[in-house]
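Yeah, one chain of the complex is gone here, protein chain that is, but the others are all in their spots.
Presenting chain A:
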Amino acid sequence: MALAIRAEGLVKHYGETKALDGVDLEVPEGKVVGVLGPNGAGKTTAVRVLATLLRPDAGHATVHGHDVVKDPRAVRSLIGLTGQYASVDEDLSGTENLVLLARLLDHSRAGARAKAAELLEQFELTDAAGRAAKTYSGGMRRRLDLAASLVGNPSVLYLDEPTTGLDPHARNEVWAVVRRLVANGVTVLLTTQYLEEADQLADSITVFDHGRVVAEGRPDELKRRVGGQTLQVRPTSLRDLDVVHRILGDLTGVRPTRDDDTGLLTAPVNDPVLLSTLVRKLDEAGITADELALRLPSLDEVFLALTGKQNEGSLV
């Protein structure tokens, strides 16, 4: 598959700190790659290099074949950038922000107005179009920021922590927008501290820690790599808890974890077939279950296992 972004051996030092310490990254056209990592892992530095805002000390990177250092202009005409902090002009209204960017991208006066109106409509900001961006809610500002990054119809979009600081509702709105863009064929490089976000949006995930790539793969691959799956079962009646505990224990060969308050039993498994066996056994015993699932570990657990430490950002 053709690559939209290819980075090899990117290094960037700030004094003693190695913000990037030899990063390789590949983003196939039309896909979403999530860069996941805690604060200070080098995610933003990587985006700034790929967006031509920062020269790497070593290594090189191309966007659709154009080198970010040697041919920044060509790269800039292909990319859209949404920064970690809403990068719109707070004093200007939604319309003024977008018209300015459209004028800078050589739209005519009328063309710029039309483009701004179209994007405001698309991002449900028409009612707030004339108000200064500083009066917008966090979610609206982020939507305006996204709209701003799309004025040039970019084929590659960088989203640097697009939902940091947003409430769940606003976050869901941003996610919906990103999904719509991807459906239209835009390539997205997304950085996030939220494991759930990468899981929700990304086709593949690259995990950063201390300026290095510590893992990469599809979300489910990563989860599988970290460790086995778990079987979870919650009998409808708490009276059946002992029987189910025994059945699950016999089946998996380990003592299941038991939560007497919620009635949830959990046991690690290494063979997915056990799920259907469990269903049959429960059936034979005449026990019904409210919850029965084969679960992959959460990405939080993945991160912990891959980097050997808690991801501070995700502990909510």
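Structure notes:
Note that in this section a contact is a pair of C-beta atoms (placed from the backbone, for glycine too) under 8 Å apart; a residue touches a chain by one contact, two chains touch by 3 or more; residues count from 1.
Here is the rule we go by: contacts and distances are computed from a predicted model.
The listed options are "Aminomethyltransferase", "Thioredoxin-like fold domain-containing protein", "Transport permease protein" or "BNR/Asp-box repeat-containing protein", and the UniProt record of the chain not shown names that protein "Transport permease protein".
Check A:Glu8, A:Asp89 or A:Glu196 against the missing chain and you find that the one touching it is A:Asp89.
Touching the missing chain, out of A:Ala4, A:Ala51 or A:Leu282, is residue A:Ala51. When you scan A:Asp106, A:Asp250 or A:Glu284 for touch with the missing chain, the hit is A:Asp106. Per the touch definition above, the residue from A:Leu81, A:Ala116, A:Val174 or A:Val233 contacting the chain not shown is A:Leu81.
Touch with the hidden chain on the side of chain A covers residues 48, 51-53, 73, 76-77, 79, 81, 83-89, 91-92, 96, 100-101, 103-106, 132, 148-149, 152.
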